[in-house]
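Left out: one protein chain. Kept in place: all the others.
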Amino acid sequence: MSMKTSSKLFGLVLALVMLITGCSQPGVTPAPASGANAEGGEASAAPGTDSPAVGFIFVGARDDFGYNQAAYLGSMAVEKAYPDMKVLRSENVPETAEAERVMEQMIKDGAKIIFPTSYGHLDPALNVAKRHPDVAFFHQGGLKTAENLGTYFGTIWEPVYLAGVAAGKMSESGKLGYIVSVPIPQVLLNVNAFQLGAQSVNPDATTSVVFTGSWCDPGQQANAANSLIDSGVDVLSQHQDCTKTVIETSERRGAMTIGYHANAATLAPQGWITGSVWNWSDLFVDMVDTAIKGEFKGSKYDGKFRGRLSENIVQLTEMGSEVPDDVKQFVEEKKAELVAGTLSPFAGPVLDQAGEVRFAEGEEPTLDELEAADFLVQGVIGNIPK
Amino acid sequence: MITDILTGAIRSGTSVMYASQGELISERAGVINLGTEGSMLCGALGGFAVTVWTGNPWLGTLAGGLCGLLISMIHAFLVLTCGANQLATGLTIMFFGMGITSFFGRGFVSEQIVGFNPVPIPLLSEIPFLGKVLFNHDPLTYLSFILVPLLWYLLFRTRLGVILRATGEREDVLFASGINPQLIRYAAVLAGGFLAGVGGVQLSVAFTHSWVENMVQGRGVVAVALVIFASWLPFRAMLGAYLFGAAQALQLTVQQTGLGISPFFLFMVPYILTLAALYIVERKKRSQTPEALRKVFTGTSAG
Partner (left out) sequence: MKQQAAAASTLATRPLGRNRWKPLGIQAGLIAAPFLLFGLFLMFYDVNPISLYGSMISSTFGDLYGFGEVLIKATPIILTGLAAALPARAGMINVGGEGQLAIGALFATWFAVFYLHSMPFWLGIPLMLIAGALGGATWAGITAFLKVRGNLNETISSLLLNYVAVFTVGFFVHGLLKDPESFNWPFSPEIAATLRLPIVNGTRLHVGIVIALALVAVVWYVLKYTRLGFRIRVLGSNNLAAERAGFKVSWMQVGVLLAAGALAGVAGMIEIAGIEGRLRPATGANYGYLGFLAAWMAWNSPIRLVFTAFILGMITVAGNSLEISSGLPSSSVHILMGLVLFFLLGIGRRFSR
């Protein structure tokens, strides 16, 4: 393009830009005011009070048989419980500052209650929360809180432990496989719980852990599943956001499978043993209820909330049809002990892969300690980067 | 263990292999198509969707190939008719493919299909070692075994092959013999798109039985790189694709041994291996680059 046309085009665009900015000049002034006001003026209103809308942001797709589907079902429950409330959703929101803009947009659209549902949405949510003290934030899986931001999660490792027990009972080779994404504490904690569960019924059981480096890459998942089964693993578990591929692959290869996040028994009629799932529906509705009434502060949700197996916020699904009754019964017994508090999966001594004592004899780790897991227990085969 | 890695190499290399054979045809005619990634995505979704609707994976394969072809048609039109820059157009197609498939694919994430399943070939699959590595795969994989020699024959033993290669090397000769090189180029790009689409189908309908947004994850890009590594020879491209697949399988096997290597290094291995292979091959010779392609690379054609 020659210089002349380009400068003409240039001028045109410039004029357009100036025109549009000029036109909207009146709009410019109130905008910063709303930001500034929010900090001082409205501080008296409790966050989330009488919110006309609620926003949900998801890190992946809503129907992935996994993490996001579980959260999505929760948002559906909220929609059903509050027919007059607008439910705003945004899928595939990356775990970067990008999420901040999405939340700001939702707030602009009236949301005073926001659910950032992935751990990586925490920092952006904290930033937005600082700017909007009148908005209540419920962050899923975080460890930090703020005045108007609480975090919630479930002790999913409890059902995962039970699934490990079932896997240990069912496995013939004693070799279990765990397909995971990246070495973050939630993941390591689950792998450890699973191995401890399997170990409790079969001391020789091992869990081979394979990282895929991604939360949802079906090609890599199928590779990993095949590779594990080839090496003699006969029960596959996973910690991925989308769980369908691994479950179906293991079913086709004739291996048994443990689900995660969502009940996928229909995908594996033969090999399904059981799965650990979230039950956010009642919790989400209760959280929204609390915030709308203006009772966010001082409620159990304004800090770190962890839903337990005993509260039915994390669950173990029904056992598959191929699981013998004695195994079903045994797992039920263990579940009862866990709920009653007489069984504690991580009670010391817990040794890591190197044989070092992580939790000493008689020691009972706190939830915070567990959620900062940075090791794999003995019996897990695999390696985490230092 | 070696059996497992080799089997894994073929399993995870086949989709890349289809795409790279397609890209090879296109590049032989002088058109590089970075949109292969987009074609694979469209193929993966199209194939999956039609398999869901009809329950017939072969129809799905056809549909997936056509989807890949359709999107490569945009590439062909823009590059050949409008004279747009090949690399920029290809990259745009890659983005467009991601957008369009994640849009239309939303409803298919939770769908279940029967799809293609491994069919052990009687007798042959009984052979120790080789049987397991070669003769226990899905039909699309077997088809790819036949495709490569066929393509080689087509390229080097038929008149059509001579014409195709001449299109990428010496246009003037073609003009002299009354053949329109544009037409050949169009056909080559479309054929390439079709094969890339079939590669996508292999991934979604045969290998994973799933559709997920952006599930190709760079395999199309690797396919393009492999063609250069292969010096535009079908058998070498096949080898390259299996090498890439083997690197992925090896990576997983190494993880299971519990060796103290960070998984993140292992994730890089397939890509670094591809780069290293390219470096070694390209250093030695470059004379085989189709003339028309070299112009693209050196920026002397198309702006």
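We call the chains A and B, going by the order they appear; numbering starts again at 1 in every chain.
Note that contacts are C-beta pairs under 8 Å (C-beta built on N, C-alpha and C of every residue); 3 or more make two chains touch, one makes a residue touch a chain.
Just so it is clear, the structure is predicted and the values come from calculations on it, not from any experiment.
When the missing chain is restored to the complex, the residue among B:59, B:254 or B:268 that touches it is B:268.
When the missing chain is restored to the complex, the residue among A:64, A:91 or A:302 that touches it is A:91. Residues 34, 74, 77-78, 82-85, 87-89, 91-93, 95-96, 98-100, 102-103, 106, 213, 218, 221-222, 224-225, 228, 262, 264-265, 267-268, 271-272, 274-275, 278-279, 282-283, 286, 291, 295, 297-303 are the ones on subunit B that touch the missing chain.
Across the interface with the omitted chain, subunit A contributes residues 1-2, 4-6, 8-10, 13, 20-21, 23-24, 27-28, 30-32, 35-36, 55, 88-92, 94-97, 100-102, 104-106, 109, 119-120, 123, 143, 182-185, 188, 213, 368, 371-374, 385-386.
Going forward, only the chains that are shown with their structure count from here on.
Taken together, the subunit B residues at the contact with subunit A in this complex read 1, 4, 7-8, 11-12, 15, 102, 106, 109-110, 112, 117, 203-204, 207-210, 212-213, 215-217, 219, 248-249, 252-253, 255-264, 267.
Interface of subunit A with subunit B (complex): residues 61, 63-65, 69, 92, 183, 208-211, 213-214, 216-224, 226-228, 230-231, 242, 244-245, 248-249, 252, 266-267, 353, 381-386.
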